[in-house]
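Would you mind keeping the following structure in view while I ask a few things?
Then we have chain A:
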Amino acid sequence: MSDNFEPKILGILCNWCSYAGADLAGTSRLKYPANIRIVKVMCSGRVEPTLILKAFQEGADGVLISGCHPGDCHYVDGNIKTLRRTPLVARLLTQIGIEPERFKQVWVSASEGEKFGKIVEQMVEDIKKVGPYQKKMGDQLDVVMHEVAASAKEAAAAEEKGGSNCGS
Partner candidate 1 sequence: MSDHKIGVYVCHCGSNINGVVNCAKVTEEIGKIGEVVVAKDYKYMCSDPGQEMIKNDIKEKGLDRVVIAACSPRMHEPTFRRALEGAGLNGYLLEMANIREHVSWVTKDKEEATKKALSLVKGAVKRVKLHEPIEEREVPVTNTTLVLGGGISGIQAALQVAEAGHKVYLIEQKQYIGGNMAKFDKTFPTLDCAACILTPKMVDVGQSPNIELYTSSEVIKVDGYVGNFTVTVREKPRYINHDKCTGCGDCASACIMKNRIPHEFDEGLSKRSAAYIPFPQAVPLKAVIDDGNCLFLTRKKCTLACVKACGAKAINFNQHETIHEFKVGSIILATGFDLFDAKRAPQYGYGRYANVINGLQFERMTNASGPTSGHITLADGTEPKSVAVIHCVGSRDENYNKYCSRVCCMSSVKFAHLVKDHCDAEVYEFYIDMRTFGKGYEEFYNRVQEEGVHFVRGKGAEVAQIDGRLVVIAEDTLLGQYREIPVDMVILNTALEPRVDAEKVAQTLGISRSGDGFFMESHIKLDPVTTTTDGIYLAGCCQSPKDIPDSVAQGSAAAAQSLAIIATGKVKISPISASIDSEQCAGCRICIGLCTYRAIKLNEETLRAEINEAVCKGCGTCAAGCPSGAIRVSHFNDDQLLAQIEGVLA
Partner candidate 2 sequence: MVAYQYYPGCSLHASARDYDESVRGVLGHLAIKLEEVPDWNCCGATITPSLNQLQSQILPARNLALAAENRGDLVVPCNACYMSLKKVQHNMVKYKEIREGVIDIFSQAGLSLTGMPEVRHLLEMIMEDVGLAKVKEMVTKPLKDLKIVSYSGCQLVRPLGFDDPEDPQALDQLMEALGAKVLPFSQKSHCCGSSLMTTQPELAFKMVDSILEEAKKVGAEMVVVTCPMCQLNLDAYQGQINNKFNRTGQLPIIYFTQLMGLAMGLSKSQLGIQRGIVSSNKALEKIV
Partner candidate 3 sequence: MFKDFTSEIMSYPGGEKITACMQCGTCTGSCPTSHAMQYTPRRLISLIRANQRDTVLQSLDIWKCASCYSCTTRCPRGIKFTDIMYILKNLAWKEQSKMENKNIAGFYNAFQGLIEKRGRMNEAELIMKYSFQTNPVKLLEFAPLGMKMLLKGRAAFSAPSVRNQVQLQKIMKLAQERGGE
């Protein structure tokens, strides 16, 4: 890979904690790599696999999902639903050939500006090691995207249902 590879990362941040945390990094004038593009959602629970797959389809080299710490969710427990969904999404991504370094789910509170910067820094470093994302499945990704997304949703929902029973 070329030395001057600069990964493109999509960050999907919840409005209440993580977006505010990223704002705090700004108001504190902390410097971190410019590789991340932030998109806001109201709650990390809103993040569905389609959004993540879309990012890779559009040429992202990594995707970062961030919400409030467990217990601090503005919507009580939306982030817990994110947490339950994460392993499944990660597994799905691995299955279609996307390295684990490219997907990260973290908690950043409104007061953790410094932490946010560090996470971005680390992620850029990690992705630089694995190199640019090349669509392993070529155009297939586009084709499977909707299918995969739908089945992932189903599986996630099933897991959530199960999760609420067994508490996993």
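On the choice of candidates, all candidates are chains of the complex that A comes from, given by their letters.
Note that in this section a contact is a pair of C-beta atoms (placed from the backbone, for glycine too) under 8 Å apart; a residue touches a chain by one contact, two chains touch by 3 or more; residues count from 1.
Since the structure is predicted, the reported quantities are computational estimates derived from the model, not experimental observations.
Between chain A and the candidates 1, 2 or 3, touch in this complex occurs only with 1.
Residues of chain A that touch candidate 1 in their complex: 8, 10, 16-17, 19-20, 22-23, 25-27, 29-32, 34, 37-43, 45-48, 50-51, 54-55, 58-60, 71-72, 74-78, 81, 85, 109-112, 117, 150, 153-154, 156-157, 160-161, 164.
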